[in-house]
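All protein chains but one are shown in place.
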Amino acid sequence: MTRGVAVQLTDLRRTYSGVNALDGLTLHLEPGELVALLGPSGCGKTTALRCLAGLEDPDSGRVEVGGKDLTKVSTNKRDMGMVFQAYSLFPHLTARQNVEFGLQLRKQGSEQRRRRSAEMLELVGLSAHVDKYAHQMSGGQQQRVALARALAIEPQVLLLDEPLSALDAKVRTQLRDEIRRIQLEVGTTTLFVTHDQEEALAIADRVGVMRSGKLLQLAAPQELYSRPADDFVADFVGLTNRVVGTSRGTTAEALGASLPLLPGSATEGTVTVLIRPEHLTVTQDAQGSAVVISSSFLGAQGRVVVSPGEDLQQVLVQVPSAAVADFAPGDRVTLRPVGAPALAVARG
Amino acid sequence: MADTARRGALAGRRPSGALLGVVPFFVYVTVFLIVPTLVVVVGAFIATGPGGQGALSLANIRALAQPAVTSALWHSLILSAVTAVAGAVIGALLAYAVSTAKPDGVLRRFTTSLCGVLAQFGGVALAFAFLATFGATGYLTNVLASTGLDDTGGLWLYEWNKGLMLVYLYFQIPLMLIVFLPAVEGLRPQWREAAETLGGSTWLYWRKVAAPILFPSFVGALLLLFTNAFSAYATAAALVSQGSPLLPLAIGGTLNSEVILGQENVGKAMALLMVVVVAAVMTLYAAIDRRASRWLAR
Partner (left out) sequence: MSGIRATRRRRQSVLRWVVVTVSMVFFAAPLAGMLDFTTKDAQGRRTAATWAKLVDVEGISRDYPDLAAGFTASVGLAVLTVVVMLVLLVPTMTWVRLRVPGLSRTVEFLCLLPLTVPAIVLVVGLTPVYSWVTYFLGESTIWLGFAYVILVLPYAYRSIDVGLRAIDVKTLSEAARSLGAGWGRVMVRVVLPNLRTAVLSAAFLAVALTLGEFTIANLFSRTNLQVAMFLLGKSDAQISVAVGLAALVFAFIVLFGLSFVGGRSHSRKENS
């Protein structure tokens, strides 16, 4: 039952007292798609979402939903379901009354409202808590009610403004997966704003990385991770080692190996090569030039910190967790890239 | 030295030793609060008349039915209710207006500081301020007279249902701001935004969300204003020099020379009446405040 509509943000600009919160943001969401906007705080991701909701006026630019220009339409006529960071439930209403709030505004009869709210609360797994007030529910339950309330009005677009950031780690992953399940079920076009890269990668069809009001890259999670457009994206999404190397056009020499370069890399001279921890290996070698600084066991995997040699930055290597015990601080090792494509940037 | 300290600590661990620490507080409160309260409560039931000197009696309570007392009580209730309602409405409006200003801005600091002072400004100085403004030689008296609003030459100021009400509002409105502003600030912006995204207009937000959430706080503050006016003595005493149109003035009168022989303890009965009214209102306030703080906990 896909009833999603396309969303188009065109050249949005917004300035707060001289600071560009949005600097010409253009973003397209396909019908039914879930796009996550990811970036550090102050990058403009929340401003973008609020402009789409109508809670913020862009200085210039256009907001279109389903082909209709909504730039000048006020929030209450935009038909958006929104879930806030926290504390957005009306405290004087029960969970059910919260969910029915939007339905009541749409002049639905009490019988119809009741059916719909029961259905929505069941969808988010809260059938047992319909008559509870916000202060009687946990943070996770409150966010579920907020989600049910936003979806109950069958909005054109679902907006999620860091809905998980106030929750405990465990509840966060659980609710994250559930949001994705529900979103796929109802098929509503969704914009999800977060500063947590793991969350964005796990939930979204496509992830947009923002910085200083600009969209740096918009791509599917795998592509964003394996082919970052620049070093900011590479750094922000996943862990990255910065290694000195020499660029030779389509390849680069680094750590004694030749690595294929990703598009957009610097093509000549001394460069910084960005290599993921899982794209490096370490082996015990009494004649090796690298030295183990520390090793740690992280459950599913292990991590070894290695100094490749004098004057070089330490690097992080991912190893199987069973191998952690093989490396003690001070051990001599050999460090080798596995040869996966990497990004090289000019040394600044 | 360290030894005695340790022994002291061990001794202190016994409950009786720990209780010793609160003895001074309880003694003080007993002498200066409990005893006076008991004096009032017990005294109200002890006859002082020629017939039953010192005997338990309901004579003082019955004496409350005399017209002078009932009218004083009635006036006090009306004055308190009117200034509480008017003060609450105007003060709430002012609190909302101030809440829309920047939290650290000068307007906010200025208004809250001013109201903090004015809310405690009852008494002699306040009476003088209104005399200097609306009294016989007040600078607004002529203005009022020339517009035909006041043909009494400022005498309305001394009447409990005219001047006193205005004077009381002068500390009731600021008190409302101080008490109610935290509640208005407790309204989360998310509630308004959630209401908007769900399709509600500004008017609907106020009617269906903000008003119901603020209602308990508003009623609580109103009750507080009521007791504030009901128990105020100084302002009225400084302004009204003849008669005892209000309950506090009537009680004060029994402490001066105006006591009719045999009715010394009627003052205590009136004081008891006052405590009963205030305690009833404060109990209601406590119940309402608990609900309000649950909704608006920050």
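First chain written, first letter: the chains are A and B, and each begins at residue 1.
Methods note: a residue touches a chain if its C-beta (ideal position, glycine included) is under 8 Å from a C-beta of that chain, and two chains touch if they have at least 3 such contacts.
Keep in mind the model is a prediction, meaning the values are calculated, not measured.
Asks: Going by the contact rule already stated, which one of B:L140, B:L155 or B:V219 would touch the omitted chain in the full complex?
Replies: Residue touching the absent chain, from the options given: B:L140.
Asks: From the list B:A132, B:A211 or B:A287, which touches the chain that is not on show?
Replies: B:A132
Asks: Of B:I46, B:A72, B:L118 or B:A210, which one is in contact with the hidden chain?
Replies: Only one listed residue reaches the unshown chain, and that is B:L118.
Asks: So that we can see where the missing chain sits, which residues of chain A does it touch?
Replies: Contacting residues on chain A, toward the hidden partner: 54-60, 72, 74.
Asks: With the missing chain put back, which residues of chain B would touch it? List them for me.
Replies: 2, 5, 8-9, 12, 15, 18-19, 21-22, 24-26, 28-29, 31-33, 35-40, 43, 90, 93-94, 96-98, 100-101, 104, 107, 109-114, 116-118, 120-126, 128-134, 137-140, 170, 173-174, 202, 227, 230-234, 237-238, 248, 251-252, 254-256, 267-268, 271, 274-275, 278-279, 282
Convention: only the chains that are shown with their structure count from here on.
Asks: Give, as an integer number of Å, the spacing between the C-alpha centres of chain B and chain A.
Replies: 54
Asks: How about chain A: which of its residues touch chain B in the complex?
Replies: Answer in residue numbers: 53-55, 74-82, 84-88, 90-92, 101-102, 105-106, 135, 146, 149-150, 153, 159.
Asks: In their shared complex, at which residues does chain B touch chain A?
Replies: Its residues touching chain A are 188, 190-191, 193-201, 204, 208-209, 212-213, 294-297.
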